[in-house]
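Can you keep this structure in mind? I'll have questions shortly.
For this view, one protein chain was removed and the others were kept in their places.
Order of writing sets the chain letters: A and B. Residues in each chain are counted from 1.
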Amino acid sequence: MGTRSPYLAPVISLGTIVGALAVMQGLITAEIVSPYVVPLPTDILASFERVVVEEGIAGRFAVTVGETLAAGLLIVLVGIPIGLLLYRFARLRTAFEPWLATIAAAPLVLAYPLFLVLFGRSSLTIIVIGFAAGVAPAALPQIFVGLRLGLIFCLINVVGVEFLINLGGLGQLINDLAERYDLPGTYAAICFVVLASILFFAVLGRGEKWLQRRR
Amino acid sequence: MIADKEVVANPQPEAAPAPAGPPPLTVENVTKRFGEGPGVLTAVDSISFTVARGEFVSVIGPSGCGKSTLFHVIGGLTDATLGSVRVENETINGPHPAVGIVFQEESTFPWRSVIDNVAFPLELRGVGREERHAAASRYIDMVGLHGFEKRRPSELSGGMRQRVSIARTLAAKPRILLMDEPFAALDEQTRLLLGDKVLQIQQQLEQTTLLITHSITEAVQLSDRILIMSYRPGRVKRVVKVDLPRPRTSDVISSREFGACVADIWSDLREEASRGLAESERGSG
Partner (left out) sequence: MAATAQITGAPGQVNLSVSTIRVVGALVLLGIWQGLALSGFFFRDVVPPLQKIAHGLVALFGNGAFYSNLAVTGGELALALVIGGLAGLLVGLLLGGSELMSDAYESWLSYLGPTPKIILFPVMIMLFGVGSGSKVAMGAVSCFFPIAISVASGMRGVDPTLRRVGRSLQANAWQMFLKIELPAMTAPLVNGFRLGFGVAMIGVLLAETKLSNQGIGFMIINAYARFDMPQMYALLIVTIAFAAFVNAFAERMVRRFGARTI
């Protein structure tokens, strides 16, 4: 069977991305695919700088992070005590853990119009939705696993709601660019958010491994 | 280093009326190496033997002697580095329909009932449901699991599950039955009972059988001939013919001759097992 080169997998991985971009570039240049549907990859790349500079990526990033942190703080303040309470009192746990699990799995983000009504079109709404999405998983008695999951749900929902209600940081940026029909910019912003989230989870993963080693 | 006791040439089966035609199983100069260069591990080195029709042959050896590797090569699950394995006149180069395999590990399909497990080989061949269930029932009865046809493996004990595996392998009507320590995970009593059951079936079907085992009593109880393997690299150290009468009743098993045979084999095996132990203690793993 033989050992395979450790470079083969990364080459395939990277090669596929480059190859796909090249194919897209070709198809769009040949006008087989309309550039109004999918912009030229080179245009998307070019708009990166514009998006970063003109749209104030740093500031938007800060807003999103700020909202996530605020919601995260609430999750910790409310979720951890509840989790501890359930951990401590077995019968409370038996009684309410299924409810908590159901809430944790429930698509609460669908209720965002309700939160808009309750808290107005403001950062508060976004923070509350992030909190609501993350508090139930965080309170589930497996404290560390639950907290991580809760924070992930929180971030996902914060960005999502920013997009939906067109308010806030990165999520709003995507919506804004889309409504302005700045297609390359929209794609670039999406790429940016995806890259940021990849970075976030990579860091989270490393942090977890580091913490596990220290145990 | 193995000295004088090493048997090099193919031992000819001196069994009762050797039937015409090529032997069902011929293992010829099989060598299996893992890796290359200085780190190469020779698991099995130039092993040769044949198994005659209807014969029950056991291969016994200490842990790490390469008998599992030998099993995988004969079963066609891995290629030999050198040498060949032939079923009658065909050289095998992959799992062969004539070789039925019973694995040491749990191998029943948990999601299928006993009868659907046993009928599986027939299902693969496209046999209709009625027909294959009828055939499977026969083998289920043979292994003593009558009444358990509709049960799931999870409802059975380990020994019963192994019986299902054996029945399933037999349902494929293999010319050669190859078993790799099938009773290793079972307790002593179950081992003895199952061994007895397998022997009954083997005698009834005149099934050519090759058993890999580490239990001397099991080998002597069941076999016509026993191949003793040396510790790594695995070679055939000695071939012992078991002349005890059949059927191997409890009288036979408690006889003096039986004990002598076991002791004889143990003297060889102990030497190999000690070598194996010494090497692993030295940390050569």
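The rule we apply is simple: a contact is a pair of C-beta atoms (placed from the backbone, for glycine too) under 8 Å apart; a residue touches a chain by one contact, two chains touch by 3 or more.
Keep in mind that what you see is a predicted model, and the values were worked out from it rather than measured.
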item: Touch with the omitted chain, as defined above, among A:28, A:51 or A:108; value: A:108
item: Residue touching the undisplayed chain, where the options are A:22, A:62 or A:92; value: A:92
item: Those residues of chain B which, in the complete complex, touch the missing chain; value: 75-77, 95, 97, 99-101, 103, 105-112, 120-121, 123-124, 152-154, 161, 172
item: Chain A residues that touch the omitted chain in the full complex; value: 4, 8-10, 12-13, 16, 36-38, 89-92, 94-96, 99, 102, 105-114, 116-118, 152, 156-157, 159-160, 163-164, 171, 174-175, 178, 183, 186-187, 190, 193-194, 197-198, 201-202
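One rule holds for everything that comes next: only the chains that are shown with their structure count from here on.
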item: Centre-to-centre distance between chain B and chain A (centres being mean Cα positions), rounded to whole Å; value: 57
